[in-house]
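Written below as structure tokens is the structure these notes are about.
What follows is an incomplete set of chains from the complex, kept in their original frame.
Chain IDs A and B follow the sequence of writing; residue 1 opens each chain.
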Amino acid sequence: MKVITFGEVMMRLSTPNFSRFSQATQFDINFGGGEANVASSLAIFGIPASHATRFPNNDLGQAATAVYKKYGVGTEAISYGGDRLGIYFVEKGAAMRPSKVVYDRANSSFATLQPSDFNWEEILKGATWFHFTGISPAISEGAAQACLEAVQTASRLGVKVSADVGYRSNLWKWGKRPNEVMPQLIEYCDVIVCSKGDAADMFEIKPNDEKGSFKSVCKQIMERFPKVKKILTTKRGQISASHNTLSGRAWDGTQMIETEAIDIPDIVDRIGGGDAFMGGYIYGELTYQDTQKALEFAVAASALKHTVEGDFNLVSVQEVEAVMAGDVSGRLKR
Amino acid sequence: MKVITFGEVMMRLSTPNFSRFSQATQFDINFGGGEANVASSLAIFGIPASHATRFPNNDLGQAATAVYKKYGVGTEAISYGGDRLGIYFVEKGAAMRPSKVVYDRANSSFATLQPSDFNWEEILKGATWFHFTGISPAISEGAAQACLEAVQTASRLGVKVSADVGYRSNLWKWGKRPNEVMPQLIEYCDVIVCSKGDAADMFEIKPNDEKGSFKSVCKQIMERFPKVKKILTTKRGQISASHNTLSGRAWDGTQMIETEAIDIPDIVDRIGGGDAFMGGYIYGELTYQDTQKALEFAVAASALKHTVEGDFNLVSVQEVEAVMAGDVSGRLKR
């Protein structure tokens, strides 16, 4: 069993505590990316996982590599080259003040990758699952092309494919519109994460029943992309910058499976929560072979991620299963 | 458009996190003062503002000056002299344990100022608004006298005058009682912040209707001080040391304008919240020329201040307006 992920890793520089950018005298350093976070979730849960990306061949690229090694993510599919590691700056919000992100990712080593930097035959050999997101094709033509080669190879090799179809309005600047690129990629997918908004932005699919239901969107997606067998989404209740609720839904072509909402007060770090959901779902599907349980594991894993600083979801399977089983009391473990 | 403020600036030394004084091995350094906080609020919102105060001519006085410069507050009306910068020590509370303040402000450079240290003609030249608080006249005879000269000059030059009439029971040690001093100053004011308690302590005015209403207090104040056109106050719901609610009221001589209460969970730093309200109100009145909107801006600005460490309300007009418009979800801004 082995999972391969592909996507950009950025250095996240965040102001400590709740300081605003103009106050900060230090940044906390983290590394992460939507797809690498899935790989690290899985590696931490004990599922072999490797991440394919491109880093500059300098001290920062090496520091990033070391962090993935630390948490057991395979780094053999990392390509070195290009000029810089993408960066994003984060300021943590509180109460009614939102967290704020300033991106500085243009011209990164990932953005300037050549499809030939990745030998997908070799990378995907023996893999069980390949995961990517809608961010990579949004970054550059090269990244979009690499994605396409990856999913085609995966499909040919019988590797299951998943995608988190997240639309990022501040990307997609390289010349094509999402709906010129994404459909071609989704054709090869077995499982996708896709909200109503994403479906509209990416595929121009809108609810077509009276209630404007997510189900009606799912049906249309599956008609258009017959390989897709599961469509997942999360529902986040946004009470304040540090208090959310989270539940999940999965359409399996027949029924809408749902989880109860988990209350997440005192959020430590919500960045990567969606990736933890995806990582949890893949773990669950590979382990339980039951969509309901996989979805519950995914939501519990995502909820726990909100209690951990940084992009890595540093929680054990037992911890996720305890939350899944309803223990959200946070009672001291001696 | 230019706003002038006058008052003491102290160095705030606070124990990190929630440590009690006996645990602390470090103090976090901030600078602030009730009136300077109004000036910095305005400067950060883009309204030219200068603060008049007195600092010792030493490294600490210079460090304090530099911080005001950093956030764009004019420092040309700062007078240098005297022996020391006033200090206050703060320990942040949590849950049912209150935050605690230990003052060490006696004999500060501000307390020992001479009225002649400030050339009000020059300082107020071209100003739109002058703001002071009930703290300055409570500190020393010199400071009270400087206040009086300032409001008289402002009045003569047609500069609008506002005062936050806050009674501090641990001051007023220089020989006179508040009601021997304050009325003379309030005569020159156009806008005041004054709670029922302040009215009793400062002017011996108490509610005179059955409900003991704030409105009845406002009416009496306006009768006694005919220049006063607006009386503002905030209402703080105190759920715990780190969870408050806040709303505002304004009496304009005719009607009582009110705002909805904003919920403020996960308070980062509530010191300066009242000053942020005043700064927000002045911004609002100068910008919107509408008391309701000014009051709503003021409450939103004050709520946001509770999410920022230190005395400076480091939030943008857009951020305040988003909260004013009801977005208190703290949803991540990418």
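Basically, a residue touches a chain if its C-beta (ideal position, glycine included) is under 8 Å from a C-beta of that chain, and two chains touch if they have at least 3 such contacts.
Owing to the predicted nature of the structure, the values given are computational and were not obtained by experimental measurement.
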**Message:** With 2 identical chains placed here, how many copies of the sequence make up the full complex in this file?
**Reply:** 6
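Rule of thumb we're sticking to: only the chains that are shown with their structure count from here on.
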**Asked** Can you tell me the C-alpha superposition angle of chain A onto chain B, nearest 5°?
**Response** 120
**Message:** Need the CA-centroid distance for the pair chain A / chain B, whole Å please.
**Reply:** 46
**Asked** How about chain A: which of its residues touch chain B in the complex?
**Response** 17-20, 22-23, 93-101, 103, 168, 170, 238-243, 266, 270-271
**Item:** chain A-touching residues of chain B, taken from the complex the two chains share
**Value:** 70-71, 262-268, 303-304, 306-310, 314-315, 319, 323, 327-334
